[in-house]
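Omission of a single protein chain aside, the complex is shown with its protein chains in their original locations.
For chain A:
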Amino acid sequence: MPPKTTKTTKATTQKTKTTTLTDKSPKKNQPLPSASNRPPMTSTGLGGFGRFGFDQQKQVIKPANQLKLSETELNEEFQLMLNTTDSFMPSNIVRFNFKDKQFKSDTNITHTRTHFSLDGKAVYQGSGSSQGNQASGQQASEGKAKLANAFNISTVGTQTQRLEPKTMLVDTDKIVFEDFSYTVTQWDIFDSYMQDQERQKVEKEKTGKKPGIAKKAANQDDTPLIPLPKATPMPANALEPSGGGVIPGEFPGLPGMSGESLLNQQSTSTTSNVMALAGAQQSANVSFETDPGILRALQVLERMTLQNTFEGISEDYKFWEDPSDAQKGDSGGVLPLWTFVPSKREAKKKTTTCIAWHPRYPDFFAVGYGTFEFNKQSTGAVAVYTLKNHLNPEYFFTFDSSVLSIAWNRKHPPYLAVGLSNGVVLSFDIRDQTNTLSVSKLDFNRRKGDVKGKHTDCVWGVVWEEEMLSSISDDDDELMKRPDRSEPKEHDEKKQEEKRHDGEEREKPEARPRTQAGGAPEEEGASSSIEGVGTVLSVSSDGRVTRWRREKDRMVPRDVMEIKGDTDDALDGGEDDEEQGETDTTDQTIIFSQTVSGCSCVSVHPTRSHLALIGTEEAIIHKVTKSYNGETLQKYSAHKMPVYSVAWNPMHPRVFLSAGADWSVFLWDHTLDQPQLEFAFGSSIGDVAWAPFSATIFAMCSADGKVYVFDLNINRQEPLCEVQLEKNTRLTKIAFSAFDPVILVGDEKGKVHTLKLSPNLRKSYAEKNSVEEEIERMEKVLDYAIRCKEAGM
């Protein structure tokens, strides 16, 4: 018998049962199934399964690599021993024991693998938990629930509904309480009734109707027994333009309030002594919007809020001095301040056609809106703004046709003259709270067929005729005279004023304004027409210079002269034939083959108001005098395209500027017929204006959106400042303020920009040179110009 081989593990402390299983089954005695002894494999490969009973001898397949054993080897018995030791478990586990700090062999090696475990519910009676159960008095089931029974704990959970908290906010009206106290006495009752009776009698007499119940009558007088606070209307201020009158309905931001607001109380009373109060308070029951006291208060409020909101701009206007000017050398800049954009519908999308500062009030100016495009004639408007309120104009007037020129009356601040594109000139008091005056004039004119003698074309310039003169010094005269052309001063004799009667017609309008009492002979004071306000001179594209005077509700024109343009530049000859008193509007061309020149701009000499420059569309500038029959004294031609703007120098009596569509600006000495200096730019110049505080500073605005400021005292060729104000917008007008170093620039989108000149640009303003010094400077400039010419530049 072959020796039994038993496998045993190494020494273990555990009881390891080693069972040996000797297999002595008869089966094993049989030789190991070899290929030959195996039940024959069937072709289906189900060897050994005799189900199908394939027992017939089949072909036996031997794999090629089958171990070949001898007979004896085949009969060898092998014993298989099954142990409980887990053969996969390592027999020697050594672990590092941190306590002893050395490696120790872990002898506790279990060979038991648990495949399945199930905890039973049976409790061993001797154990502690069962003792506890008995101790509680056979409350085994309950005891289980109380104690933390390791074997049987059941937690029951429930999900309750979660109530969502809701936040509710309620705003109740505040309950207002009013106190009321009185004493009831019989005599008071009696008295009240007596008074009521009397009142009823009075009413009965008035109306002849049966007096109703007292309460009905009481409803008419909304007067309280106990006087409730009533707004006493503030005394209506003298509505000066600086204070700013108010126009109902023009008022911005007024909530629509009905008459029953603060002033109207619904209490009733019928006593007649309160009737007197009622009478007084009736006036207080005016509509909220027209109460001048309320309006004034609102206006102040509006100004305050604007000032607070735009505080920066106001501060800049007053105090900002550009500090970088010190580094810039000579050049300066302009600081944009407010921008006035018309909010009214009538002025939107219109071009700013004219700007005029008020001669007396530093913050007031008027802007005319219209269009320069003559294909699309539309309505025009005039807005009068104050710098204190750049969001809404103080006054606003609309007209049937575009406004092209405006002028303030110096002597009478609220009067404004407006020239329209349909040839009509209007003048009115802006305080007239409706613009019916102007409208009525237009209506009247229209009704009458046509205003006889009105312009047939656009009115480009209006000028009040009562320009105040400063005293003219001898030097000034000398200056005027020096280049050998004397001014016609002989006409300044006192002449009688033409009496203004409607029926009377003069062939030669020699309307000489009556000189003021005590004025210098040259001084031409305010003409005292019927209205006492003044007359307006207008120039227009139809070539006529017309004088308009106010008559009651309309303006009546009378031609002064015509501007003729002819090919011969005769200076003395070619005197204009004086037109008849009232011209026929159809008769434009004159008999002699002279055509009229449409005038596009006018400028009256600051000191000699009879002298004026008129620029024409034929690029010629006429120096005219209003005296006698009006004549052209001299013509200046250097431009090649229509002249858009002429301006006398405010201090130097001989110098003037002209700007035209031919992209150039010329400086002239009126005694010489060639320009002294020429400045060329990149686009047509809309307007040029002198600074009122200096003889050498002027500014212009061009069609490419630029503003240029020159100071000829410093730089005679280049502008000190060239600023791109707007892109793609033509700048149309520019105007200097007479009081502050601020200019207004209007553009063709209807905006008016306020710009403050930086210190470099207004040195004369800061230095406060006298007029003589300024003139001196200008003389130097002229000399320089002459020298340049001689040098052939």
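Keep this in mind: contacts are C-beta pairs under 8 Å (C-beta built on N, C-alpha and C of every residue); 3 or more make two chains touch, one makes a residue touch a chain; residues count from 1.
One rule holds for everything that comes next: contacts and distances are computed from a predicted model.
Per its UniProt entry, the chain excluded from the display bears the name "Dynein light chain", taken from "Phosphatidate cytidylyltransferase", "Dynein light chain", "Beta-hexosaminidase" or "Trafficking protein particle complex subunit 2-like protein". For the chain left out of this panel, the touching residue among A:A64, A:V176, A:A680 or A:A791 is A:V176. In the complete assembly, the contact with the undisplayed chain comes from A:D196, out of A:D196, A:E562 or A:E631.
Residues of chain A that touch the chain left out of the display are 175-186, 189-190, 192-193, 196-197, 213-215, 218, 224-226, 265-270.
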